[in-house]
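Removed: one protein chain of the complex. Kept in place: all other protein chains.
Chains here go by letter, A and B, matching the order in which they are written, and residues are numbered from 1 within each.
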Amino acid sequence: MRALGIIVVILTGAVLLYALGDFPSWADPTSPAHKHVSPAYIEKSLEQTSVPNIVTAVLADYRGYDTMFETTVIFGAGVVCFFLLRTPRKDRARVRRYRHVLTGMTIRVKETRKTPLVLEEFERIDTLWAPHDLIIKTACRILIPFIQLFALYVIAHGHHSPGGGFQGGVILGASLILLAISHDLRTALGRMSERLHAILCPIGVFIYAGTGALCLALGFNFLDYGALARILHVDPVTARSHGILIVEIGVGLAVMATMVWIYSNISSKGKYDEGL
Amino acid sequence: MSQHFPALLVTVPLLSALLISIVGWLYKRLCFPIAVAALSVTAYSSVGLLLSVMHEKEILYRLGGWEPPWGIAYRVDHLSALVLVVVSVVGLLNLIATQKSIQEEFPEKTGAFYTLYVLLITGLLGIVVTGDVFNLYVLLEITALTGYGLIAMGEEHAPLASLNYVYMGTIGACFYLLGIGYLYISTGSLNMADIASILPGLYDSRVVLAAFIICMVGVCLKMAFFPLHTWLPNAYTYAPSAVSSLVAPLMTKVMIYVMLRLMLTVFTPVFTFSRVGLSDSMVWLAVIAIAMGAVLALAARDMKRMLTYVIVAEVGYMVGGAWLGNRAGMTGAILHIANDALMTLCVFLAVGNIVYKVKGYAFKDLQGMFRKMPYTMSGLVAGALSMVGVPPTCGFFSKWYLISGGVQAGQYGFVAALIFSSLINVILFFRIIEIGYYEPFGADHGQGSSRVRTAEAPLTMVIPLLIVAGGLVMMGVYTGDIVAHVIAPVVPPALGN
Partner (left out) sequence: MSNLLSSIVDNYNYLIYIILMMIGLYAMIAKKNLVKKIVGMNVLQTAIILFYVSIGAKKGATIPIIQHGHGEGAHEMGASVIKAAEYINPLPHVLMLTAIVVAVATLGVALALAIKVYDRYQTLEEDEILAQIREK
C-alpha cells in the first residue's frame, strides 16, 4: 500500500507541478479570475441588493441556489447519521448508575418498573464517569446564553459584518454541545429533545426552499427575491435584502439543529442514554 | 407553468424530502405516498421537458433572475432531457417495486430512508440539469452522501464497504473541485457555456490541460472506471436490495453524463479530441476495463457480485464509445446510457425479488426458480438477453452503434473487447438460466431458513419488473426514432463522420 501511495502521490504531484508554470502570480490584480465575473459583484452588489457584505450578497442572492443545496447537504448528513446509528430504545435493559454525593459511593441499579430512584443525595452518573466540576458547570451555565446571543447577532448582522447563517448556526449548535459536554447529554437533551431538533432541521431547509418556491408561485423565477417586494411592501432592492435575511435565518436553524443532532448520535452511538 | 419545469424538477423532490423527514416522526405511513407523488411529478415534468426541448433547441432557466455568469443557470438540451427522463422513471419504478422489502428491512426508520432516497434522486436530477460547474459539485456531494448512508445499512460488511466508498468518492469529488478551481483561475468564470467561450484562447495553457486531466480522473473515480473501480463491487453487493437497484442503474450513468458534459460542452470537442491527445489511450484503457470486468465477473462467487462486475464492463463500453471521436461512437455511448440504466434496473429488480423471497443471492439460491417465480425469472431473462445484445432488445442496438463506431475509427481492439464481453455475458447469464431452469428446487434452499415456502413475489414487485422488461424491447424497437430526434442533435458536428 505504501508503494501504491508513493506512486500515486508522485504522479499527481507531477501533474500539479507541471501546471504551476502557467499560474498567474499570487495576488496579481490583473489575473483572469479578478477581471471577469467578480468586478460586477463588487461594484454592483450594493446597488442591486442593498447588502454591504459582498460575500453574503453573492452567497445568498446571486448564488443562492448553491447555498440551498449546501444546506441540504448538511441536512442530509444529519439524516444519514441518524439513519446509521440510531437504535431504538425498547430492547435494552435499563441499568443506571448512581453516586452518593456525600460519601462518594456508587451503586448500580437495574431499574424495574417499580423502583425508580429519585432521592436527593444521589446523582445520576454515566458509565465513564468523571467528576463534573462545579466551576465548569457554573461557568458554562452562565456563558451559554451569551454565546447564543452572540450567535444570533452573527446571523442577523451578516449583512454588515463577516457572518451569516452558517457561522451563526454553528455557534448556536456549539453552545448546545457545550451544555452537553460540561453537564451531560441528558441535560442537553432535556433542554432540546431529539424530536425537536430532528424536526427543526428540515424546517430550516424548508424556510430556504419555501422562500424560493414562494417566489416561483408569485410568477418570478425560483429564488428571485424581487418577488417578495409585493408581500413586504418595499421596493425590490430592499426586498432582496430582506429575502437574504430570511434565508439566512433558515440556514442558521438548519445548521444548529444538524450540529446537535450529529453530535448526539455520534457521542452516544445512537442510544441517547449517555454521551461523552 | 411549463416554463418553470426546470426549477420544479428539482424543487418538488427537495421539498417533499423535507416533508417526508418531518412526517416520518409523526405518522410513518404517509412517507411512501408522498415520495411516490413527488417522483411522479418529477417524471411528468421531465417528460414534458423532453418534449419541449425537442421543439425548441435548448432551454435556459435563470435561477434567482440573474444573468449567467453572475447567477446560476440551468441549461437543458437533448442530452440532459434524455438522462432526466431515465433518472426519474428509474427512480419511480424502483420506489414502487421495493416498497415491501423496505418495510421489511427498515420498519422504524422508513421516514429517514425515504428522505435519503428522494434526496438522492434530487441530487441526480440536479447534476443532469445544471449549467454551472460548481453547482454540479455541490449536487455531486448530496448524491454521494445520501448514497453512502443508504449503502451502509446493508448486511454484514456493508459499513466497511461504504467507508471505502467514502474514501474513494471523496478523493474523486476533491479532484473534480480542484479541476474546476484550475478552470476558474484561468478563465474567471464558473458557467459552462461561458467557460467554453473563453477557452479557445487558452488551448495552449498548461493549466487548462491539467484541469482537464484532473477533472477526468475525479469523474473516473466516481464512475468506477477500471482500475479505480475497487469500491463498486463491495458497495453494491452488500447494500440492501432496494438500494442496489437504485444506485446501480443510476450513479455510474450520471457520472458518464458528467464526463460527456465536460468533454462536449465545457472543454469543447476541438480541445478534447485534437489538443489533448489522449483519445487513443482512453480507448485502450476502456478496452482493458471491459476485458477485466468480464473476467472478474466470471470469477464472482454470487449473483450480485457478478452483476456489479458487469456494470464495470458497461462503464468501459460507454467511456470507450465516447472517446472514439466519431458520431457513431458518441451516439452509441449516449444511447447506452439510457439502455444500460434500464437493463441494470431490470436485472437488479429481479435479483431483489429473489432476495425478498429466498433471503439469499448465491448461485445455489436460484435452483428451480423458473417454476416457483416464473414472472421474475422471465424479467431476468429479458434483462440478460439485453445485456448479451440480442435483438430486438435495446442492448443490441447500442452495441451495434459502438461496434460500427469502433470500426470507423479503426480501433479494432475496442471491437474485439466488445465481442469478447458479449460472449462472456452469454456464459454468465446462461449459467444463471441453466441453474434456474434445470436444477431442482432444493430442500435446503435459502441461507439458513429450512422451511421457506417460495411463491412468486408480490404484485407490486413483479409489475414494475415486467414494465421495465417491456421497456427494454420498446426502446429497442424505437431506437431509430430516439437516435434521430433526441441524440443526433446533441452530437456535435465537429466530430465529423
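We adopt the following convention: contacts are C-beta pairs under 8 Å (C-beta built on N, C-alpha and C of every residue); 3 or more make two chains touch, one makes a residue touch a chain.
Since we're looking at a predicted model, the values are computed, not measured.
Within the full complex, the residue among B:L26, B:L51 or B:L163 touching the omitted chain is B:L163.
Screening B:Y74, B:Y184, B:Y317 or B:Y361 for touch with the missing chain picks out B:Y184. Summarising the interface, chain B meets the missing chain with residues 134, 138, 141, 145, 148-149, 152, 156-157, 159-160, 162-163, 166-167, 170-171, 174, 177-178, 181, 184-185, 190. Those residues of chain A that touch the chain absent from the view are 1-2, 4-6, 8-9, 12-13, 16-17, 20-21, 23, 25-29, 33-34, 37-39, 41-43, 46-55, 58-59, 63, 66-67, 70, 73-74, 76-78, 80-81, 84-85, 160-162, 166, 237-238, 255, 262, 265-266, 269.
By our rule, only the chains that are shown with their structure count from here on.
Averaging Cα coordinates per chain places chain A and chain B 32 Å apart. Within the complex, the chain B residues that touch chain A are 4, 7-8, 11, 14-15, 18-19, 21-22, 25, 61-66, 69-72, 108-109, 112-113, 115-116, 119, 122, 126, 132, 134-135, 138-139, 141-142, 145-146, 148-149, 152-153, 159, 182, 184-190, 198, 205-207, 209-211, 213-214. Residues 15-16, 18-19, 21-24, 31-38, 40-41, 61-66, 68-70, 72-73, 75-77, 79-80, 82-84, 86, 88, 195, 198-199, 201-203, 205-206, 209-210, 212-213, 216, 220-226 of chain A are the ones that touch chain B when the two sit in their complex.
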